[in-house]
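For this view, one protein chain was removed and the others were kept in their places.
Per-chain residue numbering starts at 1, and chain names A, B and C are given in the order in which the chains are listed.
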Amino acid sequence: MSSSLSLKIDSDLAGVGPVARAVRALCSETLDELALDELELGVVEALNNVIKHGYAGQKGSLVQVRVGLKADKVVVEIIDQAPPMPPSALQPSDPWAGIDAAEPQDLPEGGMGLALIQMTMDEVAYSSRKGVNTLTLTKLLSRK
Amino acid sequence: MSSSLSLKIDSDLAGVGPVARAVRALCSETLDELALDELELGVVEALNNVIKHGYAGQKGSLVQVRVGLKADKVVVEIIDQAPPMPPSALQPSDPWAGIDAAEPQDLPEGGMGLALIQMTMDEVAYSSRKGVNTLTLTKLLSRK
Amino acid sequence: MLSTETIDGVLIVRVEERRLDASKAPLFKEHVSAALGGDVNRLVLDLGQVEFIDSSGLGVIVSVLKRLGPSGSLAIASANSAVRRLFSLTRMDRVFILYDTPQSAIENLRA
Partner (left out) sequence: MLSTETIDGVLIVRVEERRLDASKAPLFKEHVSAALGGDVNRLVLDLGQVEFIDSSGLGVIVSVLKRLGPSGSLAIASANSAVRRLFSLTRMDRVFILYDTPQSAIENLRA
């Protein structure tokens, strides 16, 4: 079965939960529970970022989520028309470097979203063209 | 928050569950649990009918589901391009008439879908124009 | 799809699916029919793992009741709120008794 879903939501953090759960439900027969947990987390972090940073926390703009279920993978695209992410944002980073030796006072309280997106997904791609940004998140099906 | 979702799925009964759960998830902050149970049931029955009767159980055709979250209601549209429903199908019917006196042998095993759609929804409308059928299911928000 | 157990002459059929819907109803019907031997006439359907049933799934349950015949009885156990709603909308809660646990269903069928 190959199917596609397209969701348009307002740039409102309160709408992120229901949409992420809808994406999860749509993939529920395709991915296992662990992969679903990771997918939901990655999608939430990506949507939060678009709303918090892209749209500066302002409601009233559209964010589109497209879900494609393929034979071997799930592809989620997050599409917005906010100012694009700075290229530096996508460089691999490790907010938890040195965490083993760290004092509690040094633990990060933020700046974890992009790292979590990378960790929860098998592939992450970003493009920005003509004012339209697309973050493509891919989760491969585990070969059962 | 007013938002819209559009899902396109293959006319495959196996895809109905995930889509119905996705619709439910999307409405999860808007409706209460009982209303969500009813919505999910009505949406499943409507999708099953399109696939079983409209597309004669054949895969390979598209069914579209649109969800609109409004301030006072949830509207789910089920859109297909199969041969339309006969007008008689939409007449109110009671598959359980006389059930109280009925012997088990007389209980219905089928023909309950349309009645369930009507019972689970506050409004049901059907239109067929230029080969496109739209079943509009409306669930009003309970005034809490 | 299901597992069975017999306690004191009562057949307990535990449904091992999250959803009993049109995509699974035909196979479900086959499996329950196979589980019903010739002389079973008291049956508990344990729906503890079932999250959702549609009219096709309900139709199969009704067909099982018919197969048990006039002397048979079929009790439903552990239905969640969505399934209970289906039974009450279709007035099938007047035909089947819904028990909270398989144990209480068995006790009542035995009595």
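In this section, a contact is a pair of C-beta atoms (placed from the backbone, for glycine too) under 8 Å apart; a residue touches a chain by one contact, two chains touch by 3 or more.
Bear in mind that the values here come from a model prediction, so they are computed numbers and not experimental data.
S.K.: Out of all the chains shown, which come into contact with the hidden one?
M.R.: Answer for the hidden chain's contacts among shown chains: A.
S.K.: Mind listing the chain A residues that contact the chain we can't see here?
M.R.: 13-14, 16-17, 20, 33-34, 37-38, 40-41, 44-45, 48, 51-52, 95-96, 99-100, 104-105, 107-110, 112-113, 116, 119-120
One rule holds for everything that comes next: only the chains that are shown with their structure count from here on.
S.K.: Along touching chains only, what is the step distance from chain A to chain C?
M.R.: 2
S.K.: From the centre of chain B, which chain's CA centre is farthest?
M.R.: A
S.K.: Quick one: report the Å distance separating chain B from chain C, using the average Cα coordinate of each chain.
M.R.: Going by mean C-alpha positions, chain B sits 25 Å from chain C.
S.K.: Take the average of all CA coordinates in chain A, do the same for chain B, and state the distance between these two points in whole angstrom.
M.R.: From the centre of chain A to the centre of chain B is 31 Å.
S.K.: Going through chain C residue by residue, note those that touch at least 2 other chains and give them in order.
M.R.: none
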